[in-house]
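Comments concern the structure below.
Of the protein chains in this complex, all but one are displayed in their positions.
Moving on, here comes chain A:
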Amino acid sequence: MGFLAATGRAFLVFLEATGRLALFTGSAVSHCVRPPFYPRQILRQMIDIGYYSLPVVGLTALFTGMVLALQSYSGFSRFQAEGAIATVVVLSITRELGPVLAGLMVAGRIGAAMAAEIGTMRVTEQIDALSTLSTNPMKYLVAPRLLAGLTMLPLLVVVADIIGVFGGFLVGVYRLDFNASSYISRTWEFLQPLDVISGLVKAAVFGFLIALMGCYHGYHSKGGAQGVGAATTNAVVSASIMILVWNYLITGMFFSTK
């Protein structure tokens, strides 16, 4: 009996949280498309997410591309398939690793910062203060972050794609002694627009999810410093998990042959 009650209680808590997140998401999205807008806030968030994430995303992509080339060389040389390395690198980066790794890095960087900032604003009554100054906090705080996440992550992933492929090229040409021009032509040979587009769609979804989780957990944080800390952790963990789940779902939508 106790076991059933505990299971039921956990399930109810889960349903409640899901419902609350759904309501939050619906309200946040509706505020994204209805005026007034806050261009200054949107711009600030875009710079924060897009520009200041460039180093970390670039480095991640560079080393991922390099290690991909190295790994696939040592693997593929067992059955004389070294020629496929350039293709493997470009497909892995554009379809999977570019968006997922950029997403995870940005989740750690931006999702945490959003949850901490909004959470602190919540516990110091700054969010209530916004309301009393006739400013809707969903519009002023949440909508700009969602819009910035949605638009900036695809741009970051374009950069990550290019740098990642370049990392593979560096290792291929300078370490594995491929011919530079044939490596480049190999890279282009099997690359299709859909490979890149699917990666960018993923990036947009991930950017939205990161901002949503950061805002949601920050917005509902309570209880001072500890609450803000918990919100930050939850934002990063939930965003990371959602990125991985949605990565699978979107891949299924684009590339399922059945």
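The working rule: a contact is a pair of C-beta atoms (placed from the backbone, for glycine too) under 8 Å apart; a residue touches a chain by one contact, two chains touch by 3 or more; residues count from 1.
To be clear about the criterion, contacts and distances are computed from a predicted model.
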The complex's invisible chain, by UniProt name, from "ATP-binding cassette domain-containing protein", "Transketolase", "4Fe-4S ferredoxin" or "Lipid-transfer protein": "ATP-binding cassette domain-containing protein"
Residue of A:Thr25, A:Gln71, A:Gln126 or A:Thr251 in touch with the missing chain, whole complex considered: A:Gln126
Options A:Gln71, A:Thr87, A:Thr135 or A:Ser182, residue touching the unrepresented chain: A:Thr135
Positions on chain A contacted by the hidden chain, ascending: 38, 117, 121, 124-126, 128-136, 140
